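One chain of protein is taken out of this complex; the other chains stay put.
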Amino acid sequence: MRRLRMGMIGGGPGSFIGPIHRIAAELDREIELVAGAFSSDAGRSKEAGENYRIDPARAYPSLEAMLAAEKTRGDGIDFVAIVSPNFHHLPAARAALAAGLPVISDKPATATLAEARELAECVKTAGLPYALTHTYSGYPLVREARARIAAGELGTIRKVVVEYPQGWLAGQASGKQAEWRVDPAKSGPGGCIGDIGTHAFQLAEFISGVKVTEILADLGAVVPGRPVDDDCTVLLRFENGSRGVLLASQIEVGEMNGLRIRLYGERGGMIWKQEMPNTLTINSIDGRTEVIHAGGSQLGPDAMSRTRTPAGHPEGYLEAFANLYRDFAAVLRGQSAPLLPGIEDALRGMTFIDTAVAASKAGKGWVPLTV
Amino acid sequence: MRRLRMGMIGGGPGSFIGPIHRIAAELDREIELVAGAFSSDAGRSKEAGENYRIDPARAYPSLEAMLAAEKTRGDGIDFVAIVSPNFHHLPAARAALAAGLPVISDKPATATLAEARELAECVKTAGLPYALTHTYSGYPLVREARARIAAGELGTIRKVVVEYPQGWLAGQASGKQAEWRVDPAKSGPGGCIGDIGTHAFQLAEFISGVKVTEILADLGAVVPGRPVDDDCTVLLRFENGSRGVLLASQIEVGEMNGLRIRLYGERGGMIWKQEMPNTLTINSIDGRTEVIHAGGSQLGPDAMSRTRTPAGHPEGYLEAFANLYRDFAAVLRGQSAPLLPGIEDALRGMTFIDTAVAASKAGKGWVPLTV
Amino acid sequence: MRRLRMGMIGGGPGSFIGPIHRIAAELDREIELVAGAFSSDAGRSKEAGENYRIDPARAYPSLEAMLAAEKTRGDGIDFVAIVSPNFHHLPAARAALAAGLPVISDKPATATLAEARELAECVKTAGLPYALTHTYSGYPLVREARARIAAGELGTIRKVVVEYPQGWLAGQASGKQAEWRVDPAKSGPGGCIGDIGTHAFQLAEFISGVKVTEILADLGAVVPGRPVDDDCTVLLRFENGSRGVLLASQIEVGEMNGLRIRLYGERGGMIWKQEMPNTLTINSIDGRTEVIHAGGSQLGPDAMSRTRTPAGHPEGYLEAFANLYRDFAAVLRGQSAPLLPGIEDALRGMTFIDTAVAASKAGKGWVPLTV
Partner (left out) sequence: MRRLRMGMIGGGPGSFIGPIHRIAAELDREIELVAGAFSSDAGRSKEAGENYRIDPARAYPSLEAMLAAEKTRGDGIDFVAIVSPNFHHLPAARAALAAGLPVISDKPATATLAEARELAECVKTAGLPYALTHTYSGYPLVREARARIAAGELGTIRKVVVEYPQGWLAGQASGKQAEWRVDPAKSGPGGCIGDIGTHAFQLAEFISGVKVTEILADLGAVVPGRPVDDDCTVLLRFENGSRGVLLASQIEVGEMNGLRIRLYGERGGMIWKQEMPNTLTINSIDGRTEVIHAGGSQLGPDAMSRTRTPAGHPEGYLEAFANLYRDFAAVLRGQSAPLLPGIEDALRGMTFIDTAVAASKAGKGWVPLTV
């Protein structure tokens, strides 16, 4: 059972998400970073390779160079992880899949819906695994919430409120992380709605187990002159008639990464907050409030298998992320990982962004969400 | 400086809000409950009078009886407090004002907007004080938040999120408190939007210092067969261009009285939660988070004058309510109480309900909020 | 069922606790403040009477004057409430009891143990009710905790940790509230141990239902030159062999009124914190965590009868205090109020202070606590 070999695309010097993917991939020793096309600048790719402490010969100046060289090695990469900005996701995935390599990609799947559709074709044609790192669905208590709702603990879901407040783009965007996110050429037509709104959307469907069928979107650009949205309100209607609200913002000063979700059914309600991810609060209609602890004895098997420490020893963002890579490794080894987001989530997410941006611009009210 | 004498209208046996008004009115010894028309049933009014320990002769079988009898006493009532269901607010206020008595009333002001307009006429004609008990604006830290925003601490306000989740009407409504609230003949056309949505609306304008000029309302009746809304989403646009969201629900199982508000400006953000009312969190764009404590030395004069205990000795709902009565007593003694909600708030609140209900029913999008 | 008439001793201008007692006594309309010997200075007593809005004729220049005058009135006081500094408690109580009046007193009961023993004699001789306002035992969730432990929910109690951190005396004591507390002539030999340590001690016994039989006390005066203790650690041993720790301090900068208690038995544990008094956390040995809400449906009858608002409408310090006055009113009306602290608590508390101060000074280890 050797470790699987990962090649990274993007993640060069100054990248936030590259090192995160590296840690997450390796945390369980299922996977090892061995190669990368970390930057389109050869010198920067080499520098990144040194930072990651990989074999210098495997820090390539381009994606094409990596795919070509790795193919010739007996110990070549088993898959690629795409961590570059959105506009680069499709070309990278297309090339990797064409080279016979499974793909795990940062979200959103692509910059545009058209690209996502092309990506789906590529995945289908290649017949290879594709995964999308909706990090928050990797948290043990998110999986616990999902499992309990699926088991009927809340009764029929009636209402979902998912919020994702951030404040780091409240001023003029500056720095590597911020700049490409507010440039439609690099991020796609969605700003906040694509960067974090999709996370919230995916989480709402993931935990509730029901799909959104209609939305009413009101996206705004609060910071003067910003060409993409930075503050989003989206009303949701689910296939079972449930009502929902999705709030996402990047101009709420002081908010850090405040993703949180509340779900209500006929018999109970649940609350989970990403910044305090190790507790899940469950209320029942008879007035009881129970707190579930990550790593504790009240967890079901799915969540329990995704914790690495006993209750009271906090796990966090990196461990949640690692749970996606663990799932992905399982898939690569021929096992099943039904909770790992894949190409359907990619299409749904991009459809959500596209529909929300278009409907908001046109001042439409409720519109169907049709993938 | 004698205590002012209060006559209560409504608040009979089983009433939740009657005893609350009594405690709040008397807490600071500015006011004393001395009479009441507690119920339209003479026996029940008498029973209530005994419970309140007032002179049995002053527990009247009707509003008219109270007004007539009290007028003849040297120690007659100085004002009335209206705590009956919504549909009774206008006739009660009209009669009291006509009898020369100032009025303090539970919210919403009336059952319908037309009634509110008539009420405003009555108030104008009488030239007497009228106050509306938007309880939450009485909390010291709510006033602190308002004062700090007015002083520019957050810069220009850009975004307001106000939420008011409750769960107590998630099942079929039963019991005295629930039944009239879901009966349009008694509550008016708004259900949740009138019962708690108006509180949220008033709080948002109160703290932010800016007025709502447009809304997009989506009101739903989640519990099958319910003739009024029980779950509300309302998008807000303020006069200064700020974006806002108002969420109110009475079917979110496990939520108790979770009113909370977040306000964001160019330079900072603030968070206050009614269920933990003694802290106010303030974030600034430079990354600092400060926690302000009720009763603590960081309070401005307005908030400080509205606390009765030192920091760490929690005050709550009754004390916030009492702050409104203290303001009202000040007005009756000829002083000013600019923060006390009055007839303008009554009209704004009823316009908000009326507009939201109509726009939601008609499936309209954004509509102006014109008082 | 007329309101009972209260005469206050102490509570003059600048008093913190006088207005608190007034509000607490009157909150449920069982009691009315009608008279007072608020200060030994006649002018200040008069001023206080005006502030309290009582009949000016009943703001007396001395305790003796009040007792003499009130006795002659048909509507004279039914009892006295003693809110003056510690050294004044015994003379005030002795005189009131001798005049045939029941007494409710702020804590600690007296300045010295010898005085407490004399007080106990006076109470016994008079055969009149005596109550001691250990405020925190009036919180509904404190009573809920007690009831659940008494019912065996935690199994045999094994460990109690009670902490009472404050920080307001971290600097040189100045101001009316601070100065007498650090003057042994006025407060008695105990500083922090008497002012707040006794509250913690009473709470530990009250909730656990077991009595302390041995202590090991380490009292310190952290602020240079302070003649009484301001930082206390006391190890406890209970009659059933349980281990315990009591921490009280008034020099812990930033702590406000952080009384909290944790109790552990064979089958579960409970946590309650005064600054967030409306939740009680209960853990069971099978790994479940339940949160009990004040006003919620999980409360037993004893706690439920001591809440005035529904869950989510926070009650606080004043309402807890009022619960003691409600109990006291019941006693005066001939009913029973077994949870109201009385003369036995007075003796236990003063014995605790006396033993702790003496043992700590002498550098003794474990000493018996013998009342």
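For clarity, chains are labelled A, B and C in written order, and residue numbers in each chain start from 1.
Methods note: contacts are C-beta pairs under 8 Å (C-beta built on N, C-alpha and C of every residue); 3 or more make two chains touch, one makes a residue touch a chain.
Because the structure is a prediction, the values reported are computed rather than measured.
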Looking at A:205, A:315 or A:345, which residue reaches the missing chain? A:315
So which of C:46, C:117, C:186 or C:262 would be touching the chain we can't see? C:262
Which residue from C:42, C:69, C:178 or C:285 sits in contact with the chain not drawn here? C:285
Interface residues of chain B (partner: the chain not displayed): 281, 286-293, 296-298, 311
What does the interface between chain A and the hidden chain look like in terms of residue numbers? 1-3, 16, 19-20, 22-23, 26-27, 29-30, 50, 52-53, 166, 168, 255-258, 274-278, 293, 295-296, 308-319
Even though one chain is not shown, chain C touches it at residues 154, 158-159, 161, 165, 167, 170-171, 216, 218, 220, 222, 231, 233, 235, 243, 245, 247, 249, 251-255, 262, 264-269, 271, 281-285, 289, 363, 365
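One rule holds in what follows: only the chains that are shown with their structure count from here on.
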Rounded Å distance between chain B and chain C, as computed from the means of their C-alpha atoms: 35
Counting only Cα atoms for the centres, state how far chain A is from chain C in Å. 55
Multi-chain contact residues (two or more partners), chain A: 281, 289
